[in-house]
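The complex appears here minus one protein chain, its other protein chains still in place.
Entry: subunit A
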Amino acid sequence: MLNTLLSGDRPRSLVLTALLLGVLISLAFAPFLFPGVRSLETAATICIFILLVASYDLLLGYTGIVSFAHTMFFGLGAYGVALASTHVGRGWGALALGTLAGALAAAVLALVIGLFSLRVRAIFFAMITLAVASAVAVLVSQLYQLTGGEDGLTYRIPRELTPAFRLGEVFGVRITGKILNYYLIFFCCLALFLLLLRVVNSPFGRVLQAVRENDFRAEAIGYRVVYYRITATCLSAAVAALAGSLYAIWLRYVGPDTTLSFEIMLDILLMVVIGGMGTMYGAVLGAVIFVLAQNYLQNLMGVAADAATGLPLLPELLDPNRWLLWLGVLFILSVYYFPAGIVGRLRAGR
């Protein structure tokens, strides 16, 4: 049963299994284990980024395609929900319509970009995605009547998903629409992650890996490399858009900074590299570590800086405002010590 659920792709390391179980249990019971708005916010962000990073891993880790437009696809999904909720009105229908439209738009745009660039060399795809992503970000900012420009859009979602909706108490925790919203995100992300795991462990996924390793050889066996690359790109874009839609449902706000910025693209890249490319489980660890660091490193450094008061230089270095510097150091160290990512290292058993 579990083997089927994981598509036969077991963690293949005791430590990794323990870590993944820890993450799964923590996220599954987050509202009860870590009550509070901020922790729930962090847990939802982790769920969404696990899915987003896993969809990017399908592209980078399994197919060997570098894309800089993953946040654009993420943004398309988010803006799909925002625009549908704004123009169609509050309701489940608007969420479904926006989600479907966003995923479809992302897949179609990925298909067009892929047809133009992947026929030649995968590196052109990286360059074109960078250009298209920048153009879309500018366009979203300029079309302020439609997209709200830099201010973004705030909209209403079904009441059952908002804090105003109350169901009672379970284990001393008040069950509100926000918690229902969290579980909608958790289960959708879990289902889509398992779907991605199924894809990469299917015959289609094996061909993708073959294409990544040696595209000439894959062609010589008889596989149309372009077809496989484009299909992977469309699938990855559609899943990224679904992650964006979930993010929009959670935040009830979309703006260029939260869904389209190049900073998010860099974050995704870092999460894939830290977790381990071409492993899927790497997306889980990469997203958990990175989102936790983003949310709690500043607090941790504040405590450390207070503890180091009186010592020379250290309080300055540990100033919470320097959290990005330490995140950078952590990244360099992780790349140095875990070149195959955390999952790669754990699987190698060293």
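The rule is simple: a contact is a pair of C-beta atoms (placed from the backbone, for glycine too) under 8 Å apart; a residue touches a chain by one contact, two chains touch by 3 or more; residues count from 1.
Quick note on the criterion: contacts and distances are computed from a predicted model.
Chemist: Going by UniProt, what is the name of the one chain that was not included in the view, given "Branched-chain amino acid ABC transporter, ATP-binding protein", "Pyridine nucleotide-disulfide oxidoreductase", "Cytochrome ubiquinol oxidase subunit I" or "Homoserine O-acetyltransferase"?
Modeler: "Branched-chain amino acid ABC transporter, ATP-binding protein"
Chemist: Please pick, from A:L40, A:L76, A:L153 or A:V207, the residue that touches the omitted chain in the full complex.
Modeler: The single option touching the absent chain is A:V207.
Chemist: Any idea which of A:F34, A:F124, A:F165 or A:Y223 touches the chain not displayed?
Modeler: A:Y223
Chemist: Please identify, in ascending order, the residues of subunit A that touch the omitted chain?
Modeler: 203, 206-207, 209-210, 213-214, 216-225, 278
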